[in-house]
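Quick one: this structure, given as structure tokens, is what I'll be asking you about.
Missing here: one protein chain of the complex. Every other protein chain is in place.
Labels run A and B following the written order; every chain starts at residue 1.
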Amino acid sequence: MARFVCESREEFLDRLRALVDAGTDPENIRVRMPFYVPEALQVLGEGPDRLRFFALFGGIAGFGSGLALTIYSVLSWPIIVGGKPIVSLPPFLLIGYLLTILFGALGAFAGFLLLARLPSGRSLAADAEFPERFVIAVETGEGA
Amino acid sequence: MITVTMSRGTFPFYFLALVVAVTFFEYGGLVAGKGSLLMTLVFWTTLLQGAIAAAAVADLVGARWITVLRRQIMAAYPLLLVPPLLLILLVPRLDLYPWAEAPGQWLNVPFFLLRNLALLLAVYGTGRLYALRSLRGDPRTPRSAVFYLFAFVASQTLVAFDWVMSLEYPWISTLFGAYFFVEALYAGLALAGVLCFLLPPRQGEGLAAEEVKPLRDIGLLLFGFSVLWGGLFFAQYLLLWYGNLPEEIQFIARRLESLPLRALCVLFLAANFLVPFLGLLGRRAKRSDRVVGAVAAIVLAGFFAERLFFILPAAPMPVGILLVENILFFAFWLLTVHSREYLLPAGTES
Partner (left out) sequence: MRSEEQDKLSAFQRLENDVLAAMRRPGPRYLAAVGLCALLVLMLFALWGGLVWRGMGLSGKNNPVGWAMLITNFVFWVGIAHSGTLISAVLFLFRARFRTSFNRSAEAMTIFALMVAGLFPLIHLGRVWVFYYLLPYPSERLIWPNFRSPLVWDVFAVTTYMIVSLVFFYVGMIPDLAIARRRLPGLRGKIYGLLSLGWEGTLRQWRHYGRLYLFLAAFATPLVASVHSIVSWDFAVSIVPGWHTTIFAPYFVAGAIFSGTAMVLILTIPMRRLLRLEPYITVDHFEAIAKILLFTSLIITYTYIVEHGLAFYGDNPFEHDQYLYRMLGDYRLLFAIMIVCNSLLPLTLFVRRLRRSLTWLFVLGILVNVGMWLERFVIIVTSLAHDYDPYAWGTYNFSLVEFGITVGSFGLFFLLFLLFARLLPVLAVTEIKEHS
């Protein structure tokens, strides 16, 4: 297993590109970065972005629940309040909008935890390593 | 394709031709209905002032999209002189306003004309100074931008309160002024979006990388402004709906009682909020100049519908004359942008 420690963003990207150009399979390259370098994603191959579906469905669910909650509750005991219609849309749309944001944000957060596989099992143990330099680890051979 | 261009020398003639043509169409006929010049004026004042204002804000905060579109947008700064001239032409039509017969201290014809002309000329003066400095890359550009924006906010506020809101005197909505100048910025951005689409055709693989990012900014800004606009519209509507006070609700009731006006309402709500929001939600949509251009054009149509919605019940107008006047304006604006190389001083941008 080869391990490279790079001090700067540029050195890190150069090394990555060199490794990929030399024929190393991107699947075998594990990197740890002290901060996000988006170009690394392009070098190592970008998969589809699945987080936005969590946000989108969360948002739609929020809007739906907001309208469902308000309309159901007001129809289950219809009282005329303030001369407004029973199903009065302006306030109900407002509640729907707020729940869109709430469920969208929570959905995105849940999606992140799922997709990034956090909390990882190593959170309790001491060997989770968030390095201060860029670390590239290349797994060679079977069952590394 | 368009072979006509203006130069510095011929520009005043075209300008005068526009003014004469508009006067002819407005006053030359025997048709009833006096609101078309007002409607045209309100719409184009918003659009022209808003375009320069959007550029001014971009220059102030250091946005990047302006670098690609600077000359196209600033080319229209001489058009800022058209609203004051047309306002003078509007004087015979001022009997549209309910306060014309019963003037008060604020709403009387001389003061109305004085303050609006003063602000429109201030907008022209500061706008010209800002545009010229911006094109030169002058380091004093941010300061000129600030002065222009002050004049712009004041002028748009008065367009809202004096020109449109007082048609329904004594109806008041304190948000109206702010609503109009935010709309003007939104319209200015939409105009920039349309300009993106009308940029010269690209060769090869598409626009250069440095040019794509600014386009994405415009898409993002249009998306954000659609939400902001929707929020402001909702703020006004919610309070009028909730209070349900007779003196305030007349404004809405008058506009929702007949079908064509209701249709206009649905149209502009869709065009200014739903279409930009849903259309520009995706990442790829924000980057495509076709989508951004189409959405921007729809937004501009939505603004036209909205202005019509506000003005029509209080100031009936002949549709044909209205269309002719607006087409004249639009053609003149296009011609100005197309002739920018001859009209503008040589600048640092392409």
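Please note the rule applied: a contact is a pair of C-beta atoms (placed from the backbone, for glycine too) under 8 Å apart; a residue touches a chain by one contact, two chains touch by 3 or more.
Treat the numbers as computed from the prediction; the structure is a model and nothing was measured.
K.L.:
Based on the whole complex, identify which of A:M1, A:A18 or A:A128 touches the chain you can't see.
P.N.:
A:A128
K.L.:
Among the options B:L132, B:L238 or B:L274, which residue touches the chain absent from this view?
P.N.:
With B:L132, B:L238 or B:L274 as choices, the missing chain is touched by B:L238.
K.L.:
List every residue of subunit B that touches the chain not included in the displayed model.
P.N.:
Residues in contact with the chain left out: 61, 106, 153, 157, 161, 169-178, 220, 224, 227-228, 231-232, 235-236, 238-240, 242-243, 245, 247.
K.L.:
May I ask you to list the residues on subunit A that touch the chain which is not drawn?
P.N.:
7-8, 11, 30-36, 38, 40-41, 44, 49, 51-52, 55, 69-70, 73-74, 76-77, 81-82, 84, 88, 91-92, 94-95, 97-99, 101-102, 104-106, 108-109, 111-113, 115-124, 126, 128-133
In the analysis below, only the chains that are shown with their structure count from here on.
K.L.:
Whole-Å distance, subunit A centre to subunit B centre, using C-alpha means?
P.N.:
Distance between chain centres: 40 Å.
K.L.:
In the complex formed with subunit A, which residues of subunit B make contact?
P.N.:
Interface residues on subunit B, with respect to subunit A: 234, 237-238, 241-242, 244.
K.L.:
Please output the residues of subunit A touching subunit B within their complex, sorted ascending.
P.N.:
These residues of subunit A touch subunit B: 82-84, 90-91, 93-94.
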